[in-house]
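Structure in structure tokens, see below.
Of the protein chains in this complex, one is absent; all others appear in place.
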Amino acid sequence: MAKQHVTTTVNGDQVEFLCTTEQTLLDVLRDELYLTGSKEGCASGDCGACSVMLDGRLVCACLVLGAEAEGRKVETIEGMAKGDVLHPLQQKFLEHAALQCGICTPGVLIAAKALLEKKPDPTETEVRYWLAGNLCRCTGYDKIVRAVMDAAAVMRTA
Amino acid sequence: MRSAIRRMEQSAISRHNAQIDQEEKALEMDYRTPGTASEAAALLAANDGAFVLAGGTDLLVKLRAGFVAPRIVVDLKQIPRLRGIEHDARGWRIGAATACAEIGEHAAFLAAWPGVVEGLQLIGSTQIQGRATLGGNLCNASPAADSVPALIAAGAVCEVAGEGSEREVPVECIITGPGRTSLARGEFIMGFRLPDPQPRSGDAYLRFIPRTEMDIAVVGVGVALVLDAQGLCTHARVGLGAVAPTPLLVAEAAKALIGTRVDDAALKALAAAASAACKPIDDKRGTIAYRIKVAGVLARRSAKNALDRATKK
Amino acid sequence: MNDMTTPGLANKEMKIVGTRPLRPDGVDKVTGRAKFGADIHVPNMLIGRVLRSPHAHARIQSIDTSKAQALRGVKAVITCADFGDLPSEFIPAGEMMVNFRDMTRNVMAREKVLYEGHPVAAVAAVSEAIAAQALQLIEVQYEVLPHVMDVAKAMEPDAPLLHEDMYTIGVEPKPAKPSNIAKRVEFGFGNLEDGFAKADVIVEREFATQPVHQGYIEPHACLASVSEDGQSELWCTTQGQFIVRAFCAKLLGMEVSKLRVTASEIGGGFGGKTVVYLEPLALALSRKACQPVKMVMSRIEVFRATGPTSGAKIWVKVGATKDGRITAADALLKYQAGAFQGSPVQPGAMCAFAPYDLENVRIIGFDVVVNRPKVAAYRAPGGPISEFAVESVMDEIALKIGMDPVEFRLKNAAKEGTRAPYGPKLGPIGLVQTLEAARAHPHYQVPLKKNQGRGVASGFWFNIGGETCASLNVGEDGSIALVAGTPDIGGSRASLSMMAAEELGIPLERVRPIIGDTSSLGFNFLTGGSRVTFSSGMAVVEAARDIIRQLRTRAAKLWEVSAEEVEWADGHARLLGEGNTKSLSLAELAKTAGKTGGPIIGNAAINATGAGPSLATHVVDVEVDPETGKVTILRYTAIQDAGRAIHPSYVEGQMQGGAVQGIGWALNEEYIYDDKGRLQNAGFLDYRIPVCSDVPMIDTVIVEVPNPRHPYGVRGVGETPIVPPMGAIANAVSHATGVRFTELPMSPPRVLEAIDSKH
Partner (left out) sequence: MAHLVLSGTLKQLAGGTSELDIDARDVRQLLRQLGERLPALAPHLAQEGYAVVIDGEIFPDAWLQPIGPDSEVHLVPPIGGG
């Protein structure tokens, strides 16, 4: 099958890959670039486990074609920590035990980061509605919401 | 003998594989990013099995589920006229491939048409908002599309581009049935036109879903209304979603409001008219009886919200 | 067997147990580094896909795979012909009694397909696209048969029969005709007639629940590699690598030692990953292709063909005196098993009235096959279903006699020495403490407004022990490698390390835990039954004590004294006796281990017994929109006896997660089938698990009534939290609306209909 040649930026690095039209950005990240931090929970945009940033917008990588990444900027969970310094959200998720199995965690972290960049002081309700597209079956969301609020507080004073 | 059989099998298999090669070629899916509307129209007109890609939030799901098998995917997002929000002498223009998140962030448009923004912001999660578009939401032609009832109520008009043609079509004339539109081969939507809202006007959209987010509307109601200086309703439009094969513009429901102060009696008449207009089905998202009843409830609540906004303007 | 009790535990001051350190696997999970089932790629890997039945019930007349085999890029095609048939008999496999005749048919249909989504063939090809194409080339001829989905209809004499050779077990004499009723069970004692005669108030109700899926976010995934000589490797997402090994070895006719199973990080299981689906298929494909085969389910496949737990019909009758003493309790449970026998009706029956101290009680249960996917375990399997019905009836009785529902439960609460409905007397349990905590909680005093209601329910679950191994390897610098055999599904590496560090008296950071594969430890039963912190914890403590014995001996050798003269305290060997100050740290002893006898490792291989039931009481406030029937959860408080919370955050997490799963079960989750038995909502869009904005904060109160049979008093907490929510929410909705709700889910159309029919 003929493949598209795509040049894009992932976590600040220029990368190139070949993909067929039906391969999604998620397929490409996981199976071509081996960035398996973004997870496939549904492949229909309902679970948010594949949340990534595309040109600064929060999207589900399963609903973007790999070919659409041409010339764009993609940010994934693998780029969230800087060197050995965790992002405050990552740190707070650990402190608050905001994960159990951890499968939804990368997507939730990417989504929460997008929220705090847009809204540094969200209310609990805003956090809950913003994260409504990130399903978590383990935690009941309580500790996730607390971790996001606490990280927001820390980031505001930083 | 045995090797003869093997040769026969081999040749059958290679014939089969040759056929598969051809099928594979036939199945190959092309991806195009036209830079102009005319280029896009030409691609869509010239190719069987050409599918438009805007936000992709419906197309990619159908693709993965095997419901559609496009030969060519035409990504419209590189066409400048399909992106962005503008204001001019005629009012508002929204590019059909503008992400809903972008529209929701536009303060002036939100102030002008809060009900339209309410509707489009209910399309999926934050992640979906980053991709979903008004053009896509309309052309996916779901009876339950969340942006459509409010657009209908607002009197929005689509700019439809085709090969060498452009025409304007009211939103309520696009969807002709579940998954079907009135667009001709080669046609697509470039943008949406909304007038500047009149003084003392307000619009609102409410939908019912079982959860608080992430569901498809069981019922959706958009209401837009205008009051005169005395507080009498002079103009109203009511759009209903998910209660019939297509979203509906319900004239009877509007009539229930026009000439009234949108008081309890008028709201009751509105609810009855909205319920009477429903021709729903029983499905996994709701029953006929439930949809009919809740359509009335939401019409009333939505009209109250629109009234509040009109009174404040 | 194992005497692991620690006298005076309550007085021992803990340095680590009971604190909230960061979990050892945490950084991997917040950086995307952790490898889950679908996250590995190996060279020369094929992709496997499954062809599934489009019919709910049909006889397979023929399967022609020749065209698929011939497709270029297809390396293997398998059907039931690639698995040996196995006789219908229950044989122990990895601590469970398993009927492999059923299991081999569930992983790959033989004579018949019994549910939509039932596998009929599988292929392995060089790409996903070719595998998908190959599936379309497989020709299956079906003779479609009438199907049955409803448990009551399936019990009727003229119902379509799923298994022509199924005769109800548990009735004497053996029935003359086969039926869909796999088993009848009965528990109880006393005299019901006498009991009901003494009652002032009797409430009798029928209830219905829908099957619900465990809803783990990670679909099933595995990667199998079988070499030409039969040596096999399997990587998969599972709650028990040893169980997978036992099942697959039997299904494929292999020696267990030839198969090494490695558990990946697991993205949720809740009981649903205690069985095999893809794993034997991937092994069979790999065996045929002599290449590694990776298989990952789509979300649609997960819903169509895995889990869920039973839907059920339940009848409950309870009598009580005016002053609130229960005189008799009777229940009839009919549970869907799915396509093969084995619903959790038995534990459901045992739990049904277990929170109550009863004189006259009976529970009868039926295990019934229907044309749905075979049920799998789901958190406290069977308990939530029967206890939903019982807790609803208890609430109604309390209402009728005008007694506060917590007070009513306190009057009848089971405690130490109470005879459980399934026979034996209970050991120490904390139900009374949870009820008292509920009554004292500020939540219980918050005033309610119009259209709001408050509900209370309690819940019981057994918890289990079982075969468990652990090893602790002392490194030459004194740090510890902890190897456990139970997949970590919600933070158990943290709790196990904490107990190891506490025992050894060393900082937590000195312990690094891993989950071993099946060749690194002896047999371990799976992660389930809330057993890991209990059983693996017990094994870790025993292994730590093994190390301490050795360290004392080494120190004694160095000091030229007897081991009895050396004690272990605060991570040091100390010479006993007046005026002695000699001491050696673990690190110092480890450094010289080679010179004092060789490396030091601590091992434990136990069959953990003494698991203690965990009881809970939940309080919930709801508001009901009287015009749409929508229920909003306003406030939620979960109170539970944890025995001892090793890491309280993860105990709270279990309680909160269980409560929210229960909210989904109560309000929206259900399977919707069309009239042909095809699932209509096989995705997260229309199978509606709670989203973040659906729920409030879930307040928790951990009650600690230590389990005397565990070195740290642990009970196990993972399952009980899903038992009370459905009853509590149904009671709250009933109080908010004035209508008694007996059917789950209480979805908006159902609630609105009930409200409207009241007027």
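Labels A, B and C are assigned to the chains in the order they are written; within every chain, residues are numbered from 1.
Rule of thumb we're sticking to: a contact is a pair of C-beta atoms (placed from the backbone, for glycine too) under 8 Å apart; a residue touches a chain by one contact, two chains touch by 3 or more.
Quantities reported herein were computed from a predicted structural model and do not represent experimental measurements.
The hidden chain, counted over the whole complex, makes contact with C. Checked against the hidden chain, the listed residues C:158, C:172, C:323 or C:675 yield one contact partner: C:172. Among the residues C:48, C:267 or C:381, only C:381 touches the chain that is left out of the figure. The missing chain, though absent from the display, is touched by one residue of C:373, C:466 or C:485; that residue is C:466. The chain omitted from view is touched by exactly one of C:185, C:413 or C:604, namely C:185. Within the entire complex, the positions of chain C that touch the omitted partner chain are 1, 89-90, 92, 95-97, 169-172, 184-189, 214, 269-272, 274, 344, 346-347, 350, 362-363, 377-381, 422-427, 462-467, 528-531, 607, 609-611, 709, 718-719.
Operating definition for what follows: only the chains that are shown with their structure count from here on.
Touching of two or more other chains is recorded for residues 684-685, 690-691, 693-694 of chain C.
Shown for chain A are the residues in touch with two or more other chains, namely 1, 20, 22, 43-44, 46, 129, 131-134. By the touch criterion stated above, chain A contacts chain B in their complex at residues 1-2, 4, 20-22, 24, 43-46, 48, 51, 54, 57-60, 62-65, 67-68, 111, 114-115, 129-134.
Residue ranges on chain B touching chain A, taken from their complex, read 24, 28-31, 53, 55-57, 60-61, 63-65, 73, 75, 77, 99, 101, 124-128, 130-131, 212-214.
Chain C makes touch with chain B in their complex at residues 67, 70-72, 133, 300, 627-630, 667-668, 672, 680-681, 684-686, 688, 690-691, 693-694, 747-749, 752-753, 756.
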